[in-house]
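Below is one structure, written out as structure tokens, with a few remarks after it.
Other chains of the complex are left out, but the ones given are in their true place.
Letters A and B name the chains as they come in the text, with residue numbers starting at 1 for each one.
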Amino acid sequence: MTEHTQQATGNEQSRYDRGWDKLKTIDGQAGERVIASLQDIAPDLGRYVIEYAFGDIYSRPTLDSRQRQLVTLATLTTQGGCEAQLHVHVNASLNVGLTTAEIVEAIMHCSPYTGFPRVLNAMTVAKQVFQERGLLPLV
Amino acid sequence: MTEHTQQATGNEQSRYDRGWDKLKTIDGQAGERVIASLQDIAPDLGRYVIEYAFGDIYSRPTLDSRQRQLVTLATLTTQGGCEAQLHVHVNASLNVGLTTAEIVEAIMHCSPYTGFPRVLNAMTVAKQVFQERGLLPLV
């Protein structure tokens, strides 16, 4: 453990705690595993994901959890090469109440903007998650 | 003119008409200008944007217009180099009823995923659109 991670008090602690609660609510055990995988190499990176991505951004008002997952699915689909993160966030999308049809539709909506290959890659991840959760066939 | 552009009847006509209506509703005159700009070089490309992006994708059920613009803002912010399209779609987002705060928030939500530079570039476009429509300052 680096010296950075040892103790955070006051507001910074609350960012961390708020973020950790958010991460567990949204990403579930898959999110916890990402953080755990960083402990022996870059624990501060895990802390930044918790504090910045979840304690700051996901904790903001204005967009609800389902709207945030629509945005997240689109940004990950478009980047490409983020299949591991998409796996976490297709699960997260289900966790916060998006339907399988909405997840499929959000990915498909990216096709005129980012082309079929990235959309097909994301759909392959969605299919895998839906299979793991016994949600197929959809149609 | 290729043979494809000559006559579209039946369903293909309805795709075109449905897409054109959608495009005008969502993107307004900015969308019409994109199509017009293609007339002397690649009119079929304009037709495909109308038919596929708007007649097929935007006309689908499951996600409403505001949800689709959240996804669109995220995919365009993440791609980078799509400032012209973002300008059209920040306007489109307002046209379908997203608030300025929701637009800002959708762009900001991409920051843990795609980094600050692409988010700052998208926010610069949003700021320009809001200024053009007399919506600044937000806060």
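Miscellaneous remarks
By definition in this document, a contact is a pair of C-beta atoms (placed from the backbone, for glycine too) under 8 Å apart; a residue touches a chain by one contact, two chains touch by 3 or more.
Just so you know, these numbers come straight off a predicted model, no measurement behind them.
What's in place is 2 chains of the same protein, and the file's complete complex has 6 copies in all.
Heads up, the rule we're going with is that only the chains that are shown with their structure count from here on.
A rotation of 180 degrees, rounded to the nearest 5, superposes the Cα atoms of subunit A on subunit B.
Centre-to-centre separation between subunit A and subunit B, using Cα means, comes to 25 Å.
Residues 49, 52-53, 57, 60, 62-63, 67-68, 70-79, 82, 85, 101-102, 104-106, 108-114 of subunit A are the ones touching subunit B in the complex.
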